[in-house]
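A single protein chain has been omitted; all remaining protein chains appear in their positions.
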Amino acid sequence: MDKNYYGWGLPVDISAHGSQIDQLIIILHLAMAALFIGWSVFLVYTLIRFRARSGHEAVHETRHFKAPTFVEVLVALFEFFLLAAFATPIWLSVRQEFPPDDKALHVRVVAQQFAWNIHYPGEDGIFGRTDPRWMGSANPLGLDGSDPAAKDDITTVNQLHVPVDTPVIVRLSSKDVIHSFTIPVMRVKQDAIPGESIPLWFEAKKTGEFEIACAQLCGIGHYRMRGFFTVDSKEKFGEWLKAEAPQ
Amino acid sequence: MSGHLSEEAVKQHVRIYRRVFLALGALTVLTVAVSYFHFSVAVAVAVALFIAVTKGSLVAAYFMHLKTERKIVWGILAMTFFFFVFLLTAPSLHHR
Amino acid sequence: MSESASSIRYINRPHPVTGVTNAKLGIWCFLASEVMLFGALFSTYLLLRTGSASWPHGPATLNVPLATLNTLVLIFSSVTMVMSWASLATGNFRKYRLYLGLTALMGCVFLVVKGFEYGHKFEHHHFPAASTFYAIYFTLTGLHGLHVIGGIAVNLYFLFRGRVLWQRDPERLTNRIECAGLYWHFVDLVWIFLFPILYLL
Partner (left out) sequence: MSGHADPGLPFWRKYIFSTDHKVIGVQYAVTGLLFLLFGFGLATLIRWQLAYPGQPLPLIGGWFAESQMLGGIMLPEFYYQLGAMHGTIMVFLGVVPLAVGGFGNFVLPLQIGAPDMAFPKLNLMSYWLYFIGGVIMFASFFVPGGAAQSGWTSYPPLSVIASDGQTWWLIGMAFLINSSLLGSVNFIVTIVQLRADGLSFGRLPFFVWAQFVTAFLLLLAFPPLEAAAVLQLMDRLAHTSFFMPSGLVINDAVVNISGGGNAVLWQHLFWFLAHPEVYVLVLPAMGIVAEVIACNTRKPLYSYKGLVLSAVFIGFMSFIVWAHHMFLTNMGTVMSTFFQVTTMIISIPSVVILTVLVLSLWGGAIRFNTPMLFAIAFLPMFGMGGLTGLPLGLAASDIHLHDTYYVIGHFHYVVAPGTIFALFAGIYHWFPKVTGRRMSETLGKIHFVPSFILMNCIFFPMLMQGLAGVLRRMYDPLQYAHAQAAQPLNVFASAAAWLLALAQIPFILNFFGSLFWGRKTGENPWEATTLEWAAPSPPPHGNFLEAPHVYRGPYEYSPPQAKSGFWPQHVKDPR
């Protein structure tokens, strides 16, 4: 795991939509810093200038500022500008504008107490039927042996490989409690809620090995639900898929 | 409604209470009767709620004296109802 | 009660501006919070029903005639409650005790009928865990039942302890009975909405 992916600031960004999120975060923090420093300077100046000392009397009359209403309106407008121009477009694209099915890699990720089960459809592109009744330590996804579509499915634990520059559509669900599938470097985070199969999509722009984490408290093993997110070139991904395919 | 009511005022009240009681009884029977007809879900819900709201407002207006209650009580109830609507509908609209 | 500096005002006399006594404003605030309590449960009902594939039809699973009787019982107890207040307002302490006793009795009848209904359900192993329908049915009617028990307890307290306060300060007892009445009518109001939603739809 190369060290310079992570530091004290934002982690490296290898996601298609990541730069937009980082841009929003940076703009916000610059504005916040400006506001905070501006107000703090004013506060300190006021405290010094109007400190109690002999020969200095407080002034009863209060109305000598018209500026603040202007500042407040400005701040409000700036917030709504951010919301409309930045936040909403990113949010809608991440949550609604999915890539076309045929161009994307489809993967199922099923969280469980304390591991990520990854399920690829295999050659036929169809996910085999799964059922809670068959779920066990040998068959964590509960694949139905009798279903022909399940024959070629590929299942791994904590190992999510994706090809670079290819949109990936993940169907996220959970077997037991609420988990939260997050890949910090991809700026991806989505709660895995039992009883729901939640779609999310992303596209990796750089190859390498990164980490998956669980962001929602899911029990005493919550902290050790670490998964590996490996972005391969298209060829290497094909090879990996073949290697993992059931013989 | 202050505690002290004149003789005449109470007689008038009692007459109202008796009439409201009969109305509530009738509406109860009505709403049960309606349930035996197999309307579509939407119609059944609408009718049942309409009757329930009518009965509720009768109880509130006459038995709880809301008809003659002061502004401050109405204010609190109106505000509560506004938040009640959010509480009632938001969870069901989660996926919208 | 002397109006000296250190005694609390507007216990009996309504506040000149708001026009209500302390207790009345207090009970209405409490009922507002109860609206939100049952609101959350109705919100749960709405979500569970709209979210589930199949939801049992009320009349097919629950005993509607028995519940209809219960509704009438509760409505009648609302009437006797307000009559007990009206009797007090005209100074007729005897009629007040009669009506208040009737109200408490009707409350008990409601609970007994409810007991039969629950017993019948338990016999057929329809426990709360059976389905989300039975879960919300038992929780809603159960919490409502607890409120009925609370109301009966308050009414019984006034039935037996009312005379002491009646001698000392009749107006204060009248106000208290009005507040107890407001609570009781609210409990009846909740049932008026509960009945069609659970039993008829």
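Should a chain be cited, it is by its letter among A, B and C, assigned in written order, with residues numbered from 1 in that chain.
Keep in mind that, in the parts below, a contact is a pair of C-beta atoms (placed from the backbone, for glycine too) under 8 Å apart; a residue touches a chain by one contact, two chains touch by 3 or more.
All figures in this text were calculated on a predicted structure; none of them were measured in a lab.
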item	value
Partner chains on view for the chain not depicted	A, B, C
Per the touch definition above, residue among A:D147, A:D191 or A:E244 touching the missing chain	A:D191
Absent chain, residues of chain A that touch it	1, 3, 5-11, 20-21, 24-25, 28-29, 32, 35-36, 39-40, 42-43, 46-47, 50-53, 56-62, 64-65, 68, 71-72, 75-76, 79-80, 82-83, 86-88, 90-92, 94-96, 112-113, 132-133, 135-137, 142, 175-178, 180, 182, 184, 187-191, 193-196, 198, 211, 213-224, 226
Positions on chain B where the hidden chain makes contact	72, 79-80, 83, 86-87, 90-91, 93-96
Contact set of chain C toward the excluded chain (per top definition)	2, 4-10, 15, 18, 20, 22, 25-26, 29-30, 32-34, 36-41, 43-44, 47-48, 51-52, 127-132, 134-136, 138-139, 143
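Here is the rule we go by: only the chains that are shown with their structure count from here on.
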item	value
Touch-based graph of the chains, sorted into line, ring, star, complete or other	other
Distance from chain C to chain B - Cα centre to Cα centre, in angstrom	14
Distance from the mean Cα position of chain C to that of chain A, given in whole angstrom	49
Residue numbers of chain A (touch at least two other chains)	none
Chain C-facing residues of chain B, complex	1-5, 7, 10, 13-14, 17-18, 20-21, 24-25, 28-29, 31-32, 34-36, 41, 44-45, 48-49, 51-52, 55-56, 59-60, 62-64, 70-73, 76-77, 79-81, 83-84, 87-92, 94
Chain C residues touching chain B - in the complex, by the definition given at the top	12, 14, 18-20, 24-25, 28-29, 32, 35-36, 39-40, 42-44, 46-47, 50-51, 58-59, 64, 68, 71-72, 75-76, 78-79, 81-83, 86, 88-90, 171, 174-175, 178, 181-182, 185-186, 188-189, 192-193, 195-197, 199-201
